[in-house]
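A short write-up of the structure that comes next.
And then subunit A:
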Amino acid sequence: MMEMINPTYFVFLSLFIFCAGIAIVIIKRSAIFVLIGIELMLNAANLNLVYFSQFDPGMNGVMTSIFVVVLAAAEVSIALAILLNIFKHYKITDPDELTSLKN
Partner candidate 1 sequence: MITSILTYIFTAITIAPIVYILITKNVIRAVFSLAFSFLGLSGLYVLLNAEFMAVVQLLIYAGGIIVLMVFGLMLTKTTLNKGFITQHRSLFFGSLVSFLLFISLAALAAQSRFKVGFIEQTGDPVAQIGQLFLTDFIIAFEVVAFLLLVALVGASYLAKKSGE
Partner candidate 2 sequence: MITFLFFLPFILLIVVIGVYSERKIAAFIQSRYGPMEVGPKGIIQSIADLVKMLQKEDIKPDNVDKPLFLVAPLIVFAAIFAGFSVLPMTIEIGGAQIHTGLFFLLAIVSLDVLGILMAGWGSNNKYSYYGAMRAVAQIVSYEIPLGLSVLGVVMFTQTLDLQEISSQQGIGSLIFGLSTGYQVSGFLAWNVFQMPILWVSFLIFFIAGLAESNRTPFDLPESESEIIGGYHTEYSGFRWGIFMLSEYAMMLLVSFLAAILFFGGWQTPFPNIGPLKLYDMTTGTEWGVFWLVLKVIGFIFIQIWIRWSYPRLRVDQLMSLSWKYLTPASIIILFIVGIWKLIIV
């Protein structure tokens, strides 16, 4: 089905999403934006895995990306629970301002 599209196109696409994720993590000042960036990075990796899994009879890429999705879901839930706790304690959602290690 994908005979006409160069594989390099998909590698560029997943690279773009990955670097956009990194840019979002660096630029934005809110903790939720950092989570968005991390999700984008994971999705870029998934896209790469799924593209190259088309040519594999053992479907290793798709299986790995299913595990990546599950791990991302677990990670987001824990990250949000931690963020909620921080907000209840400090009333701040900007990770830059959390500078002390004391309770």
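The rule is simple: a residue touches a chain if its C-beta (ideal position, glycine included) is under 8 Å from a C-beta of that chain, and two chains touch if they have at least 3 such contacts; residues count from 1.
The candidate set was assembled so that all candidates are chains of the complex that A comes from, given by their letters.
None of the values given here were measured: they were computed from a predicted structure.
Please state which of the candidates 1 or 2 is in contact with subunit A in this complex.
Looking at every copy, the candidate touching subunit A is 1.
Along subunit A, where are the residues that touch candidate 1 in the complex?
Of all residues in subunit A, those touching candidate 1 are 1-5, 7-8, 11-13, 15-17, 19-20, 22-24, 26-30, 32-33, 35-36, 39-40, 43, 46-47, 50-51, 53-59, 62-63, 65-67, 69-78, 80-85, 87-89, 93-94, 96.
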